[in-house]
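Our next item is subunit A:
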Amino acid sequence: MIHQQPNILKMLSESRFTENLNNQQLQSLCRASRVHSLPAGTILFQEGELEDEVFVISSGHVRLSMSVPGRGNVVLLTSGPGDLVGWSGLISDGRMTATAVAADDCVLVALSGKRVRELCETDPQLGYVLMIRLARVLSQRILATRLQLLDLFRPGGDSR
Partner candidate 1 sequence: MSNPWQLSSARIVEKTAETPGVATYVLQLTDDSLRRRFQFRPGQFNMLYVPGLGEAAISISGNPIQEGLIPHTIREAGNVTHAISSLSTGDTLGLRGPFGSSWPTELCEDRDVILVAGGIGLAPLRPVIFDMLSNRDRYRRCTVLMGARDPSGLLYESDYEDWKRRGVDVLVTSDRPADGWHGNVGVVTTLLDRLPLPDPASALLMTCGPEVMMWYTAQTAVARGIAEESIYVSLERNMNCAIGLCGHCQFGPHFLCKDGPVFRFDKVASILRISDL
Partner candidate 2 sequence: MSGKGDTSMASNAGRPKKPRVAVFKFASCDGCQLSLLDCEDELLSVASAIEIAYFPEASSDMREGPYDVSLVEGSITTPHDVERIQFVRQQSAVVVTIGACATAGGIQSLRNWGNHEEFLKCVYASPEYISSLATSTPISAHIPVDFELRGCPINRHQLLEVIIALAAGRKPRIPNHSVCLDCKIRGTVCVEVAQGIPCLGPVTHSGCGAICPDFNRGCYGCFGPVMQANCDGLVDHYQSVGHTSEVLLPLLRNFNAAAPQFAAVSDRLSSADARESEGSQHV
Partner candidate 3 sequence: MSEERTIRVEALSRVEGEGGLYVRMAGRVIEDVKLTIYEPPRFFEAFLRGRSLEDVPDITARICGICPVAYQMSAVHALEQALNVRVTADIRRLRRLLYCGEWIESHGLHMHLLQAPDFFGAASGIELAEKFPQEIQRGLQLKKLGNDLLEILGGRAIHPINVAVGGFYRAPRIDDLQLLIPKFEWGLQAAIDATRWVAGFPFPDFSRSYEMVSLLHPDEYPMNEGVVASTAGQRIPVEDYEKEFAEHHVAHSTALHSLRTSNDACYHVGPLARVNLNRDRLSESARKVADEIRFAIPCLNPFKAIIARGLELVHAFEEGLEILKSLKILKPARMSYAYQDGEGCAATEAPRGLIYHRYQVDSKGKVGLAKIVPPTSQNQRQIEEDLREWLPRILTDDDAHTADECERLIRSYDPCISCSTHFLKLTVDRHS
């Protein structure tokens, strides 16, 4: 799979999660990664399952949904190019909190959660940067969720 590396390198350097790392750090990450093509409609992972890999979307969109009895799979968020999905794999045992399905044909970089964690252990500086970035991803995710919760367009709410 070595031949894929220059491609992965480019994809990683374009993603907000992994941009602006030094070359050595990017190379290490590349070694922990693979390119993952996902045709439209394909399930990337399922809510409740253990998953070691986290994904950086290079192109295409992924729908994140949760299963709600009586309502089926409810789509809560669409992630797109540059976004990180399946982050649970980076910080825990990787039990997925949502189901991810490709909304269109996607290309993703799949990073091994275990390998990345090991990298972070051995290179605390990389670990620090990645964890800060992960925190940023999560904080954006929380903000977006809060804005959803506020239901700003509800009838009788703001007239806009």
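Keep in mind how these were chosen: all candidates are chains of the complex that A comes from, given by their letters.
Keep this in mind: a residue touches a chain if its C-beta (ideal position, glycine included) is under 8 Å from a C-beta of that chain, and two chains touch if they have at least 3 such contacts; residues count from 1.
These numbers come from a predicted model, not from an experiment.
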Direct contact with subunit A in this complex, candidates 1, 2 or 3:
1
Contact footprint of candidate 1 on subunit A as seen in their complex
16, 61, 63, 65, 74-78, 80-83, 103, 140, 143-144, 147-148, 150-160
